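All protein chains but one are shown in place.
Order of writing sets the labels: A, B and C. Residues in every chain begin at 1.
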Amino acid sequence: MTRRTAAILGGSGYTGGELLRLLLRHPGIEVVGVTSQGHAGEPVHRAHPNLRGATTLDFLPRDKLPDADVIFSCTPHTEAMAVVPNLMRDGRVVVDLSADFRLRDPAAYERWYGTPHTAAHLLPEAVYGLPETRRAAVKGARLISGVGCFATATNLALLPLARAGLLEGARVVVDGKIGSSAAGAEVNAAGMHSERSRSHRLYAATSHRHAAEVEQETGARVHASVHTVELVRGVLSTCHILLPGPAPDEKTLWKAYRAQYQDEPFVRIVKERAGTHRGPDPNLVAGSNFADVSFHAEAGDGPGRIVATCALDNLVKGAAGSAVQSMNVALGLPETDGLGQIPLHPV
Amino acid sequence: MTRRTAAILGGSGYTGGELLRLLLRHPGIEVVGVTSQGHAGEPVHRAHPNLRGATTLDFLPRDKLPDADVIFSCTPHTEAMAVVPNLMRDGRVVVDLSADFRLRDPAAYERWYGTPHTAAHLLPEAVYGLPETRRAAVKGARLISGVGCFATATNLALLPLARAGLLEGARVVVDGKIGSSAAGAEVNAAGMHSERSRSHRLYAATSHRHAAEVEQETGARVHASVHTVELVRGVLSTCHILLPGPAPDEKTLWKAYRAQYQDEPFVRIVKERAGTHRGPDPNLVAGSNFADVSFHAEAGDGPGRIVATCALDNLVKGAAGSAVQSMNVALGLPETDGLGQIPLHPV
Amino acid sequence: MTRRTAAILGGSGYTGGELLRLLLRHPGIEVVGVTSQGHAGEPVHRAHPNLRGATTLDFLPRDKLPDADVIFSCTPHTEAMAVVPNLMRDGRVVVDLSADFRLRDPAAYERWYGTPHTAAHLLPEAVYGLPETRRAAVKGARLISGVGCFATATNLALLPLARAGLLEGARVVVDGKIGSSAAGAEVNAAGMHSERSRSHRLYAATSHRHAAEVEQETGARVHASVHTVELVRGVLSTCHILLPGPAPDEKTLWKAYRAQYQDEPFVRIVKERAGTHRGPDPNLVAGSNFADVSFHAEAGDGPGRIVATCALDNLVKGAAGSAVQSMNVALGLPETDGLGQIPLHPV
Partner (left out) sequence: MTRRTAAILGGSGYTGGELLRLLLRHPGIEVVGVTSQGHAGEPVHRAHPNLRGATTLDFLPRDKLPDADVIFSCTPHTEAMAVVPNLMRDGRVVVDLSADFRLRDPAAYERWYGTPHTAAHLLPEAVYGLPETRRAAVKGARLISGVGCFATATNLALLPLARAGLLEGARVVVDGKIGSSAAGAEVNAAGMHSERSRSHRLYAATSHRHAAEVEQETGARVHASVHTVELVRGVLSTCHILLPGPAPDEKTLWKAYRAQYQDEPFVRIVKERAGTHRGPDPNLVAGSNFADVSFHAEAGDGPGRIVATCALDNLVKGAAGSAVQSMNVALGLPETDGLGQIPLHPV
């Protein structure tokens, strides 16, 4: 079978590196080029030392982006919407990993990202790139958005409850924990090892842009708070669903999660009765496209609670992995191609 | 001034080590002995390598506990209630760091600890050893309990809100994060470095014994979930208060927290508008008796939320530090004596 | 092409888990069974949570080890020599990951492992399972040993120098750094997270069993010291070669390392002039079969020094990865099959 071609625009950041790690081992894809403004002419393994020995590509200047069946765009939020329309010419499939094409509502975009959307005409055909919520629409899509990492963990934790009607009348608190790679490769004072090592801080106490993606994909209104924690890779979303009445029994919850995820190749229900690893842990999915979910019902006298959690790798299932998975679906390739990495334990 | 004498029963664990670290530098206290069943005859610095050069004490057998003005008891939950009555003879002050004398209600004890209280006759005179909530009662007390580390972080986060009536009609979710030293020095599979390093796991999804201490000290009913995280020392309690109506403005919150804590020597309000260290972080209080608190109001259309957090060192303010602070109050010593350690930054 | 079958004896430890991670994705191998005395009947993902979703195997009792083309034996040192002879019946290939068949000289075995070798008759046909030093012998071998992780890092650092005669008259100090997973999955006090997190300790100051493997494979006598460090996975071997005369120029060293490794698929020379990642770092090979090597010449007035380093993942290139690579060579499969994992960055 002939392989499809893929190119990456702006591939020297962490997301670009992850796309390369996945695509270089993808059986159906040939990477024909990757650009970088700052690193043009350098071997790719200078910015991505893990890729040494896995590719001999050099970074291309931005204006030398080669033609390809799929373009992955890794330009930053608010810049992508200026670039993407042009990338879409000639029937190419574009996967844009910025936030610019995640929200269908341009007003919501302006509210959260602080600037009007300059390519709002493309929003109707843009598909949110999470196959677990949008598989049918992703098939054959020409413009696929990336996903927010914290949004994805929260969406996958809440989705079965939303679909089963278990969020009705409830108030939802999401307490997120995010690793340092989510801030990207740019240098900044708060991200220095000496300042961040072992720290555990609330960096967004009362609002986070990703809440908009959760509302869009699950219909749930959430009270979100996000902490930065001592992890490089990983997101853990702990969702507390405060119910108006007693909590459902665990059987009901099992049914809801199984119904949603039993055929999903990348969502694992992790719910053991005992043992060290009896629930989701972001450290145990690092490097893989797995999202691990779990749930607990809080019984008691008064109104009850459900605790739903999801752990994933912010750079894989929360970014490059979902992008490749969406590309597979869009092109009609097997959905799991190139995404078979098993995470490490111990690690 | 003559110094008071102190002895420690069962001092080879982490809490015993911390008591020694604090008391050996306390200007008003002389440590006259420390016992250990397993380490009797060994120098104290074998179990507590940090104390090398700070003391030449050896561990005594349990039955050689010397007489002293104050006895700190570090025996485990459910064992302490058999030992403490005897320690109290001859007018000594006893500070019991187990959970056995924390709850005033013996029925609550039996519910949470799974066994009837065998020294319930002492509960009426036992004082919960947190000066921030019980200072008046601690003065002159003969039996002072230790505190739960997660309970203390939650109590100090919620107390100003409870006292100001801001929890009325609200539902409170507490999302706790706790370091590995809270599990004690006993060997166990889940605590191995290779299994725990960088892990971030929900270990008590829907109930935690410390909730009883929160209810007792603040009157708040809480929905608590606790995670183990990549820290050795430290607790962070993130409290989400879901209000029935809109959130109060920040001025109101400042007023409540200032009213409660402006004269407290060990509670710091950490609330900067910008910068890396703009809120509580357990890594930045390690080794000290400080508890750092903060608060945020979530505005918006519907019912609002307050996010209140507290970070402390589980072995100091969450255990040995509060015990020493209570001892100071009980004996009429300056409350901050022996507790002047400044935490480290960077660390 | 029909796939070969493989079975694992004693597969609930870390090495067994890694063999499964690699073999379950190996295109030419079918895993037909894995035994565990303590976990028989349990799903494999109970002991190896990373394998959830990647296999539905359950652990078998030890006496139900299925027949297979290749047996990987993961029994401990000094027990393996009692088991292996029996496993070799019927022409199977056996890869023994213990130390029992690494040393050709039974006297050396007795000296380092403290017990006489009870299967010394097999030592002449046992092949040290490091293709970089023994590729020709591994081809067609029936009994292949595993490798020591620290030994392998040291061997790969020193091999080019040894082959080029650059160790002649030199004295070699090896300063090793090893992660916590090298101690295995057994519970022990020194390995507790609260005791080991961030520690950096000399645990073998003046001798280490792996020195015997270095002497055997490179001919070099080494002064070895090994530290345990804050890593779960990883070995860094820093070799200081104190020369009798001036150090060779870097060109000579480049020549020696290129000659040795230019065709090796898993050894990377990592030697950048600048940048963050300009030399080997165990964190950047985790999960992969890569060994990264580098070298530096110390000029100056008096006798010179070469500094040679190698970083690898102790559980992969230092154990399961070299075992699979050796199996590939022994069976005539492509040497890199099943070993294409690209490590992670950042991580």
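Keep this in mind: a contact is a pair of C-beta atoms (placed from the backbone, for glycine too) under 8 Å apart; a residue touches a chain by one contact, two chains touch by 3 or more.
None of the values given here were measured: they were computed from a predicted structure.
Although it is left out of the displayed model, the omitted chain contacts the following shown chains in the full complex: A, B, C. Contact with the chain not shown here comes from a single listed residue; of B:R21, B:H117 or B:H240, that residue is B:R21.
Of the listed residues C:A120, C:A137, C:V187 or C:V307, the one in contact with the hidden chain in the full complex is C:V307.
The chain omitted from view is touched by exactly one of B:R3, B:R52, B:R111 or B:R258, namely B:R52. Within the set C:G13, C:P248 or C:P282, the residue that contacts the chain not displayed is C:P282.
Residue in contact with the omitted chain (choice from B:S12, B:T309 or B:Q341): B:Q341.
Contacts to the hidden chain, counted on chain C, fall at residues 171, 173, 175, 177, 189-190, 194-195, 197-202, 205-207, 221, 223, 225, 227, 229-231, 234, 236, 238, 240, 242, 276-277, 279-284, 294, 296-299, 302-303, 305, 307, 309, 311, 346-347. Residues of chain B in touch with the missing chain: 14, 17, 21, 24-25, 46, 48-54, 180-181, 185, 232-233, 265, 268, 270, 272, 275, 277, 284, 286-287, 290, 292, 340-347. With the whole complex as reference, residues 14, 179-181, 183, 185, 187-189, 191-198, 230, 232 of chain A touch the missing chain.
In this section, only the chains that are shown with their structure count from here on.
Of all chains displayed, A has the C-alpha centre closest to the centre of the whole protein C-alpha set. Taking the CA centroid of chain B as reference, the farthest chain centroid is that of C. Spacing of chain A relative to chain C, judged by their CA centroids, is 35 angstrom.
The centroid of the Cα atoms in chain B and the matching centroid in chain C are 46 Å apart. Residue positions of chain A touching 2 or more other chains, listed in rising order: 277, 284, 346-347.
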